[in-house]
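Apart from one protein chain that is not included, each protein chain of the complex appears where it belongs.
We call the chains A and B, going by the order they appear; numbering starts again at 1 in every chain.
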Amino acid sequence: MNKNLIEVKNLQKYFEVSSGVFSRNKSIVKAVDGISFNIPHGSSLGLVGQSGCGKTTTARALSLLDPKTGGEVSFYNEDTSSMESIDELDGEELKNFRRNIQMIFQDPYESLNPRWNIKDIILEPLNIHNIGNLSDREEAVYEILKTVGLTPPENYMPRFPHELSGGQRQRVSIARTLIMKPKFVVCDEPTSMLDVSIRISIMDLMLNLAKDLEVSYLYITHDLAVARYMCDRIAVMFNGKIVEIAETEELLNNPIHPYTKRLISSIPIPDPTYTREEYKVDFNELEGIISGNKEGKDMIEVSKNHFIATHDVKGLL
Amino acid sequence: MKNQKDIAKDIRRKALKKNWSMFRQSKLGMIGLYIVLFFLFLSLLQPFLFITGIWNKGVYDPVVGYSEQFQEFLVVECPTEYPTDKYKSRSDCPGKLEVNVKTLFYSDAQVGETIVQNLQPAPPSSKHILGTDSLGRDVFSQVMEGSQVAFLLGLLSATLGVGISTLLGTIAAFFGGKVDAYLMRQSDLILMLPTLPLLFIISAFAELKVWHLAVVLGTIGGLGGSVITIKSQALQVKVKPFVDSARITGGSRMNILFSHVLPNVAPLALLFMVFSVTGAIASESVLSFLGLLNIDMSWGLMIYLAQVEGFIFSGMKFWWLILPAGLSVTFLAGGFYLVGRGLDEVFNPRLRKR
Partner (left out) sequence: MNILEVKNLDMNYETLEGNVSAVKNVSFSVKQGESFGIVGESGCGKTSVAMSLLQLQADNGKITNGEILFNGKDIVSLNETELRDIRWSGISIVFQGAMNSWNPVVKIGEQIREAIREHYPNKSKEDNTNKINELFEIVGLDSSISERYPHELSGGMKQRAVIALALSCDPKLIIADEPTTALDVVIQDQILKEIRKVQDILGLSLIYISHDIAVIAEMTDNMAVMYAGSIVEMGKTKNVFANPQHSYTKMLLESTPSIVGEKKKLRSLDGEPPSLIDNDNCCLFSYRCPNPTDNCKDRTVEMQLIKFDDEHYVDQCCKDCG
């Protein structure tokens, strides 16, 4: 069995922007400019970056919401025991394929249809894919509500989203996402709009469910501390490209790329006695690595499973 | 232990109560609602009165009823020169309860005798609260009949119009591209058309009955400007995360259109519906007033008859032929508009004061 669930090679998503009178000037915005990563079965990758770096665009391309401009995305196909590119999927296959990828959104207030009740919201995936009969489906909804902590389920099933709190709504989103037992879930900052005191309970819920159901996930966030809590590996994204990717503790203890170092040094620490080290952007180490890049590779492995991007970032930092 | 159905009912009740209390906050909305309810009561009152026999259909039917109103008149002879000691000027003869012998064609009565004549249109009396028109028909009954017509016409055309515009607007937003471009151009074209002159032209070719009018008004309204507004609302819904969520789950486009986008556009559509009733009622009264509508009785027709028979320029002498109908149109059309304003505050949280 191939150990990777997803392999992304050189993913690109460009947008055409027209400006000027009569939309004459067309320019291209390279929101995602060639990123590559793998996610093994049952493991998680954090995609960390600041707003505008392309992480949400990546999420939308991976979950097949928006078509990609270029690059290859392959998923492991159980039947053929090999990696299959999503480009080769057509209508019916694509619909079946969608059972395996789901997404949890950031905004708990806008990610549930305000006119549907909770039961229907969670039932929808089962209805679309025609799983079981009606009573089986209702049973499944009942069980998953218990699993995500919304008990007693019969109190929640007839309610509408606006009657629930933000945290409860995210639990409903998680229930809806996981009822199909997908293999891969893209999480787009699911806790950033929730109160600080309940974030951990939602994150713990996701961690436990991922372990129980053997789900791999891509966790997108701007908060490195959250990525540390949730993910085995972290990729740092900047300006449409991944600049560094490594296992979590390795990245935090031994960052190499100047952008990563600057990011880490800017994060406030919840301890008044801790003094942060200031970091002055310094390209020497990066240049040393780039000069050693004889084969012209995009990413160079500087230590086990720890990669650095070689493209020029001097003018951007 | 409550089961699901009970809980669902509780929740529905609570939501309705909350919306109702919000609506009550709007003074305009409440005034409008009282007006609409009043006219609704009138519409229902008339058949009730007939069915229970309180009103004799022969007398009170708004179209074919006839009420005899007799009055005694003194026969006089009007002099040729004025002033005299009895009459100051020509317009004083014949006086209020007098009739000039020279105008009597069907009677042999002589000066000094009293004759009995039919007095139509009769002013309000205890038998007829708003009097009768020139054909002896009870005006109050006519107002109630007109109310029925207004409601039916208004609601029919509004429903049709809103149904069309919601469907088209949502389709335009959802499919985009050529479909959207075509629908927007069609909408622009219809917006340009002046509705009333168009109705005049139509009435020249075909006989317009009430429900014909409803269909025409509904269709024109539905294809016009409201398509654009509904489209913009649908566009906002289309980009919400829950629509993305449905797409990721694997829902088909039609599925998403009908189960996700349309229900969220519906509140706005309801608002439009209420506002378009106003236009429908006003249009009907204008058309009837111009005599272009084939209808037995409506408020517009009442004013039409008053004008054709020359009573409009009599000042306040025959006020009951004009005021009830005119005020009814104004109030009911305005009432629906105010209800729409009140509903707007419920559906649009930003307008709420608290």
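By definition in this document, contacts are C-beta pairs under 8 Å (C-beta built on N, C-alpha and C of every residue); 3 or more make two chains touch, one makes a residue touch a chain.
None of these values were measured; they are calculated from a predicted model.
Within the full complex, the chain left out of the display is in contact with A, B. Residue in contact with the omitted chain (choice from B:Gln25, B:Gln120, B:Ser134 or B:Thr159): B:Gln25. Only one of A:Ile104, A:Leu150, A:Leu263 or A:Met299 touches the absent chain when the whole complex is considered: A:Leu263. Those residues of subunit A that touch the chain absent from the view are 50-51, 165, 167, 195-201, 204, 222-226, 228-229, 249, 252, 262-274, 276.
Although one chain is not shown, part of subunit B still touches it, namely residues 21-22, 25, 354.
Keep in mind that, in the parts below, only the chains that are shown with their structure count from here on.
Looking at the complex, you find that subunit B touches subunit A at residues 3-4, 7-8, 11, 15, 240-242, 244-251, 255, 260, 263-264.
Against subunit B, in their complex, subunit A makes its touches with residues 60, 63-65, 95, 98-99, 101-103, 105-107, 110-117, 124-125, 128-129, 154-155, 157-160, 163, 173, 176, 180.
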